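One chain of protein is taken out of this complex; the other chains stay put.
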Amino acid sequence: MEKKPVKIVTIGGGSSYTPELMEGFIKRYEELPIREIWLVDIEAGKEKLEIVGAMAQRMWDASPYDVKVHLTLDRRQALKDADFVTTQFRVGLLNARIKDERIPFSYGMLGQETNGAGGIFKAFRTIPIILDIVKDMKELCPNAWLVNFTNPSGMVTEAVVRYGKWDKVIGLCNVPVGAMMKEPEMLGVKLEDLTYQFAGLNHFHWHKVSDKNGNDVTAQIIDKMYSNDSGIPANIHDVPFIREQLEQMNLIPCGYHRYYYLQEEMLKHGIEEFNGVGTRGQQVKQTEAELFELYKDPNLNYKPEQLTKRGGTHYSDAACETILSIYADKKAHIVVSTKNNGAVPDLPADCVVEVSAYISGKGALPIAFGPLEPAQRGWLQLMKNMELCVCEAAVTGDYGLALQAFILNPQIPGGATAKRVLDELLIAHKKHLPQFAEKIAELEKNGVTVKDEVAANLD
Amino acid sequence: MEKKPVKIVTIGGGSSYTPELMEGFIKRYEELPIREIWLVDIEAGKEKLEIVGAMAQRMWDASPYDVKVHLTLDRRQALKDADFVTTQFRVGLLNARIKDERIPFSYGMLGQETNGAGGIFKAFRTIPIILDIVKDMKELCPNAWLVNFTNPSGMVTEAVVRYGKWDKVIGLCNVPVGAMMKEPEMLGVKLEDLTYQFAGLNHFHWHKVSDKNGNDVTAQIIDKMYSNDSGIPANIHDVPFIREQLEQMNLIPCGYHRYYYLQEEMLKHGIEEFNGVGTRGQQVKQTEAELFELYKDPNLNYKPEQLTKRGGTHYSDAACETILSIYADKKAHIVVSTKNNGAVPDLPADCVVEVSAYISGKGALPIAFGPLEPAQRGWLQLMKNMELCVCEAAVTGDYGLALQAFILNPQIPGGATAKRVLDELLIAHKKHLPQFAEKIAELEKNGVTVKDEVAANLD
Amino acid sequence: MEKKPVKIVTIGGGSSYTPELMEGFIKRYEELPIREIWLVDIEAGKEKLEIVGAMAQRMWDASPYDVKVHLTLDRRQALKDADFVTTQFRVGLLNARIKDERIPFSYGMLGQETNGAGGIFKAFRTIPIILDIVKDMKELCPNAWLVNFTNPSGMVTEAVVRYGKWDKVIGLCNVPVGAMMKEPEMLGVKLEDLTYQFAGLNHFHWHKVSDKNGNDVTAQIIDKMYSNDSGIPANIHDVPFIREQLEQMNLIPCGYHRYYYLQEEMLKHGIEEFNGVGTRGQQVKQTEAELFELYKDPNLNYKPEQLTKRGGTHYSDAACETILSIYADKKAHIVVSTKNNGAVPDLPADCVVEVSAYISGKGALPIAFGPLEPAQRGWLQLMKNMELCVCEAAVTGDYGLALQAFILNPQIPGGATAKRVLDELLIAHKKHLPQFAEKIAELEKNGVTVKDEVAANLD
Partner (left out) sequence: MEKKPVKIVTIGGGSSYTPELMEGFIKRYEELPIREIWLVDIEAGKEKLEIVGAMAQRMWDASPYDVKVHLTLDRRQALKDADFVTTQFRVGLLNARIKDERIPFSYGMLGQETNGAGGIFKAFRTIPIILDIVKDMKELCPNAWLVNFTNPSGMVTEAVVRYGKWDKVIGLCNVPVGAMMKEPEMLGVKLEDLTYQFAGLNHFHWHKVSDKNGNDVTAQIIDKMYSNDSGIPANIHDVPFIREQLEQMNLIPCGYHRYYYLQEEMLKHGIEEFNGVGTRGQQVKQTEAELFELYKDPNLNYKPEQLTKRGGTHYSDAACETILSIYADKKAHIVVSTKNNGAVPDLPADCVVEVSAYISGKGALPIAFGPLEPAQRGWLQLMKNMELCVCEAAVTGDYGLALQAFILNPQIPGGATAKRVLDELLIAHKKHLPQFAEKIAELEKNGVTVKDEVAANLD
């Protein structure tokens, strides 16, 4: 049977990740024959789109394959008859992230950009846009799959399923990939010698591992974690978990669990960065600027080594593997955000979870993980409900619910400062939060302004 | 890495299925190196054990592999250091099955031997024995896997998990195998071109199918079922489901659903057989006698064609594939009875379901199927609760609960006859039901006897 | 505080039950001051409305209270500003019930008119009308309470909540009242000396009873049931439950459980009546004719003794008590159909159950009963899912789903006859089933007609 060639559309195509995505597609071209690639961005991202687009085309030109990379600011033109739509856009660009981080830190509070106060605002900015994209897809490419790696990936996927009523979506994260690269190495075995079972939420999952004989080797990995490097993503401060806690659960938490299990240390470190080298977003902005300088080089036609420093590496590779596995019904094991369907029985069957799944032509077939023990279940149920509040507030613009999400979020101590940070973030992101316009106007009338000077002066 | 050779123990080794099992192992020997095979049976089955054991050894001798088939009546000797224990014993032999069938039919009631009145009694006889086997395994081969294909396979597996507290068990059934052989053929494709998702209980599951592009092709198969032969197991009377029902559910029920969805027709047919050629058990008894005649032939060293007529064919092949998939961590897709863990969210996470799973070194990784629609959910929840009553009554000997299971069972109309059939079955199976001894004595004192002459006169 | 006088509207006001309702209101007038009563009926019921309406007015005139009974065929006029709307209408009158019963019985199948094949069709006829009434209420009396005692009361209430999105509804049934009258008498105590806890569905509930010291006396009542009369409603054939079953569950089933627990006996009895004195509906028709003759007597100004023979007695009294308890926030213990909210945790929190509740100004406060044992849970989950199929089919006119409900219903053996009975009932009730019009036309085109001559010749 001749393989049907594939049209890929990447929204947020001007992202610095795009070269990794291209590399992933080139690597898989024999199995996944690509007809055309469309990189879509918005006016504000036009320059970056052109730089990275040219670079992307050079990469294909250097490959044995004849693939055209189209660049456009017209999303609807690109979406027409797409087979796969990947989303990696960042509403408000890195400056928005910097505000997400700096405003909380200016009040001595974690500004975590995926599940903390910052992440809540990233969701508020992103969800209305992703729902627009879904609306366009229903019209222009109703058979396409949406492969999202815009953060907060779990909440964005939840919104697509719950409010967009679109089930052909898979949310991705590079964190599980990282664990599955490091841990086999720690044990001196290959990935294919291990069986991984992940369960939880995006940036909030646990996993257990067994070997080919069915023996649970989680405890062995935990043991190695206290001798070795622990496979923490580049964007997470590297402080070891409390060993007794991991031994008790006999599960491996993800790096982002540090924001909860080691809140004290993460907060201290974040404040140091805030007062010193700048928040992670500020550092990334610098890295990105350097990357784009590299990308401008008309001789560069491969993914430069420096991209791995960026954090978020492997995201794009996970995306290519997911697309291939759907396309070729490969049933590859990938950890994805998808509708629960009972796989994590401590959460409702209709919500989105992040879980080990076999990826088939019909999408994710999640593996039933079974109930978690109370300690993990408590965290999990808390976080999912927090996510549900965020998604609903993102859609409705309900200020009270946004406040509830803030207070419920374990990174944010309840009280007047929580409300103040919420209010400042609303003001700071005014341009990207039409759903909260009325409340923002009221806050402005009451004289609320952004305290942190850096954040206040970003565009 | 050198492969560790495997010790297989088959309890009920004198079964007519054993040659199929041997064939399955021989076929897989390169991947699954067998060290020794032990066929275990009881005194009453000694002659059959010797016949089939000799035949089994001939099959291996005709193969390129040097494997010794040990025959024993000493279960504990056999279990020592086993790697896999398969169970295919039949407490009370085929005569017990004939009673299971004839006593209900003598009152004009379905005597279905796996989930109906007969099946309940098969569970009552089997569960205490399987729990004994588990007890032995804990002592003699604590690392072994139990692969059960004694019916009622689902309830037996449930009892092993719930009352035996033994999780290293997989329950098997040949019904899904049959569907996965017939249906691709109906569509003119290969099995590997389709994705199957089964969910439900043993002999009470539904499935849906999609193609490599992710399109649901269930409706196409349903369509074909009304032109073609429908892949019904040899032991189920072949009457077509009501088309509107299948179209409404857009799922394919299993053949045994006929006892519920087409109860009227199945009852009519069963009564005709009861009054005519004899119940299915009586027919099988004849087939078995013929098979054992064949097996006696010292020149026969391959599985004879006639075995497929027996019903239950593929069971043994499923067992070999399951064992291989555990041994080699193959992650093969097999439909198995295993702990739910949320895969079928309409049932408790801790009960046993029959579901599509990937079979790994650590056993079944069940695929989360998601909630069923009310019509299927109603049946499913009814049947699981019926199973739970049966398992508990099998362990406790609680007569009231046995009666409740009978009345709850949709094959058995509530009322005085239900109780009468229950009482006669207790009397008829007295020898194999020590847990109900007190009640049976009381019934005997009250003069209860078996009405059906055939059943009454079987040993 | 002066009590606000109340406007009562009774839809189906021409029912023979109306005098009991009047008696109930008169008895409670000091606590529940009634301003006006509107009896509403349709053109076909006009004569009965006038007879019973005149009788109702005579009852009030003979009381010390000055209450006007308005008679109308204009439902909307009546509903304007109502405080309580009671519904006791019967779409298609008793002739429809007779078809509901006779068509199944003509095929040797139970024609139970509330939860069996007949009840399913009563739901199909009633649910569209009740949803119309709810629509009118939203417009004309948005603060009113709907107190339904049209059967099948549970499914009708479910439809009001689920599809009508109307929570101010209480469904009533006289069966619990009967138990709570008989059983204290059996024990030689007063009702107030006992604590009753009911849980389940309409015509499908169980209860347990304890005394003032907290001792469970359920077993004592069961014991008495085998010496005494068992408090079976007049419309249920009086055959004792199997004692061992009740002792095992240590719960008291409702009379309608006979259609399941004693299906054999109920079917036999029903067929005898079908072939002899006529089905229950035919008997009731006779009783009703006699009642209306009595009601015509211009001197009769009290509820005649004969009404109690009717079956369904106490329904109206339960309605008056419910209305009073809402009006006066009495927190009386009444068994009602209401949204579950967890009271019966084996069913979803958002479905309607029948359960012990304290009735307050804001409606039912259901008592959490806790999980049922598997035997009861199996029945309960089956029946609720059957109800959900019926409600959805009643709203959508989905024939396949109607068929599924039939086959799922334990009173109806699956198979060709089930489908035939379904088809004949559709034909027979054509006039009242606009939602199924297309399918009915198809059936008629295919020559389906009603086999039973009596049913075929009813208007």
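Read from first to last, the chains carry the letters A, B and C; within each, the first residue is number 1.
FYI, a contact is a pair of C-beta atoms (placed from the backbone, for glycine too) under 8 Å apart; a residue touches a chain by one contact, two chains touch by 3 or more.
None of the values given here were measured: they were computed from a predicted structure.
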| task | Tell me the shown chains the invisible chain touches, ordered by label. | result | A, C
| task | Check each of A:105, A:163, A:274 or A:399 against the chain that is not shown and name the one that touches it. | result | A:399
| field | Touching residue (missing chain; options A:188, A:298 or A:415) | value | A:415
| message | Touching residues of subunit C against the unshown chain: what are they? | response | 195, 197, 210-216, 326, 328-329, 331, 339-345, 349-350, 358, 360-363, 365-371
| Footprint left on subunit A by the chain that the document does not show | 242, 244-245, 247-249, 260-267, 374-375, 377-379, 381-386, 388-389, 392, 398-401, 403-405, 407-408, 410, 413-419
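We take it that only the chains that are shown with their structure count from here on.
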| By label order, what chains touch subunit B and subunit C together? | none
| request: Counting C-beta pairs in contact, pick out the pair of chains that comes out on top. | output: B-C
| field | Chain closest to the middle, measuring from C-alpha centroids that were averaged per chain | value | B
| What whole-Å value do you get for the distance between subunit A and subunit B if each is reduced to the mean of its CA atoms? | 46
| task | Pull out every residue in subunit C that's touching 2 or more other chains. | result | none
